[in-house]
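As you look at this complex, bear in mind that one protein chain is not there, while each of the others sits in place.
And now, chain A:
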Amino acid sequence: NGQPPGKPEIIRCRSPEKETFTCWWKPSSDGGLPTNYTLFYKKEREKSYNECPDYKSGGPNSCYFDQKHTSIWTIYNVTVKATNDLGSNTSAPYYVDVAYIVEPDPPVNLTLEWVDQAYAKYLLLNWASPPLADVRSGWLTLEYELRIKPEEGQEWEIIFVGLGTKYQLFSLNSGVKYVVQVRCRTDNGEWSQWSSESYIQLPKEFRLKD
């Protein structure tokens, strides 16, 4: 007994650095039988379909396209086929251009430093772009956003930083322990996840707030 498999679905494709990308699919019912999945893709200007080059690197139910298999500004038509002993079922086509699915990894090495000078006291934040992102050559341009709140507080204050990887924060309360995170995106892509949290305890004696 058993049934042919249900129709699978491509659910998402993502590129972390506009050089490679991964697509994921969601299996449907397997009809009670062992079912395997084959992903096919066809690139704009190509006549024939190719099979997924790497089913492993992206984890379960995924296909990873390395640099050699990745073209930007090119529409990929992607489908996945579920097959068992009683038949097969193919997903609807999923169209994707890698230029528009870039979601970088979070920034790294976020450091917080309290600067106490005669003319100014402020919190200096520094971070680095995600290691995979090639910003040095100009291939990827990232903009950043940070958020900060008192450790015990509920409300985050979100600040759009723009292209830089450092920021000076002036309007903080003395004696408070703050938590900070930063994230990034390409000029028209998705925001990354927030970075891991960094904490700093500000000294008590200074007075900044008017």
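FYI, a contact is a pair of C-beta atoms (placed from the backbone, for glycine too) under 8 Å apart; a residue touches a chain by one contact, two chains touch by 3 or more; residues count from 1.
FYI, contacts and distances are computed from a predicted model.
**Student:** Name the chain not shown, per its UniProt record: "RING-type E3 ubiquitin transferase", "Prolactin", "CDK-activating kinase assembly factor MAT1" or "DNA excision repair protein ERCC-8"?
**Tutor:** Options "RING-type E3 ubiquitin transferase", "Prolactin", "CDK-activating kinase assembly factor MAT1" or "DNA excision repair protein ERCC-8" narrow down to "Prolactin" for the missing chain.
**Student:** Write down which of A:S48, A:Q117, A:S137 or A:Q154 is the residue touching the left-out chain.
**Tutor:** Of the candidates A:S48, A:Q117, A:S137 or A:Q154, A:S137 is in touch with the missing chain.
**Student:** From the listed residues A:A99, A:A128 or A:I159, report the one that touches the chain absent from this view.
**Tutor:** A:A99
**Student:** Hey, which of A:N77, A:T90 or A:S198 is the one touching the hidden chain?
**Tutor:** That would be A:N77, which touches the missing chain.
**Student:** Using the document's contact rule, name the residues of chain A that touch the chain not shown here.
**Tutor:** Residues of chain A in touch with the missing chain: 18-19, 44-45, 67, 70-75, 77, 93, 95, 97, 99, 134-139, 141, 187-188.
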